[in-house]
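With one protein chain withheld, the remaining protein chains of the complex are depicted in position.
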């Protein structure tokens, strides 16, 4: 795979999915990842009430966790080398409504040094809960072995 | 208390601290809040390995959770009425280093309609892990009863 | 027109176009505005070399001017009352290439208190020069008379 190439190999995506599911945050929060047919990163968070703010709906931090993941994994799909999160922004539009959430991350521009992504979070009813955007630095290091 | 006034009453701050600790995310992640002498919102997250990314350090989403909280609670201290998160940005500077993290949120400007905050996250060694900023809409509704 | 309604009246859009063209920045920089069939705000900036950085291409500030305008005017089209810029973010992807630029602003979510927009800037060759996003506070005041 060449940096910024349109399509990643299935093996590269499988490895990323496996890496994500090996993280403790994935297990602690019950978040899962798959890539859709456009190689966008799709994260699902079930609703279980453990990550609520004091008014008993999903905390913005849980939403930000999805947005951060969606950006990084959308970007990582495009590069054979390691990428590093620089920053991301979260825009909160509607309450999650105590529902499962799905975040989708996609590439806005895959550059040589920086890749930019956008992220969308909807609840199970289709309500636009949040949007986000982020930038990630592309390094020349290989993906680290775990 | 008048909107934007420099100092909140101790009772208002106590109530906010109590509200935060009643949230499930506070308990699930072990996050605690206090206000310092300048009425900045100070959040502490212990390191316990449950919210790590796949390279086994604190996930950006956990850091974003601190930043979101630090902004909202810094802002809420200044207003007798309810405030709503509009957006926040997270800049990731250094790995958390598998250490406890502390986030401090403070007011940049407390307006009639919007309040802006800035947030700083350091680890127990004093390393600047992340910075953030956010905006919050001021409503005319009272703080909801739980 | 009701706040957040899908379509603005032609008279409302005409008034906004006229207001923009009455601004000194419009004339000083040669920027023009029209609304497209989806009522997105479309701004055109000719290239004339007067707003270049020291490497002789369009300065990020000129691009940010387009992005700010595109957000505000996309948002203002949806509301009968006055709106106020809260913040906007600019992501710079490619040099403008000493070409005319076009920015398009559209609504992500039109809320009661806050509206969020996204903005895209391309040069005359179609290169994605920049993207942006912003939030705007909705007031209950009428649009001021000039």
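When the chains are written out, they are named A, B and C in that same order, and each has its own residue count from 1.
By definition in this document, contacts are C-beta pairs under 8 Å (C-beta built on N, C-alpha and C of every residue); 3 or more make two chains touch, one makes a residue touch a chain.
Treat the numbers as computed from the prediction; the structure is a model and nothing was measured.
> In the whole complex, not just what's shown, which of C:8, C:41 or C:86 touches the removed chain?
C:86
> Which of B:17, B:55, B:84 or B:108 sits in contact with the chain that's absent?
If we include the chain that is not displayed, B:108 is the one touching it.
> What subunit B residues would touch the chain not displayed?
89, 91, 93-94, 108-109, 111, 116, 118, 128, 131, 133, 135
> Which subunit C residues touch the hidden chain?
19-20, 22-25, 28-29, 49-56, 59-62, 64-69, 72, 85-92, 144, 146
> Could I get the residues of subunit A that touch the absent chain, sorted low to high?
Touching the missing chain: residues 84, 86-87, 89, 113-114, 116, 135, 137, 139.
We adopt the following convention: only the chains that are shown with their structure count from here on.
> How many angstrom between the C-alpha centroids of subunit B and subunit A?
Whole-Å distance between the two chain centres: 23.
> I'd like the Å distance between the centres of subunit A and subunit C, where a centre is the mean of that chain's Cα atoms.
Centres of subunit A and subunit C (C-alpha means) sit 29 Å apart.
> What's the distance between the Cα centroids of subunit B and subunit C, rounded to whole Å?
From the centre of subunit B to the centre of subunit C is 32 Å.
> Among all residues of subunit A, which ones touch two or more of the remaining chains?
Residues 89, 91 of subunit A each touch two or more of the other chains.
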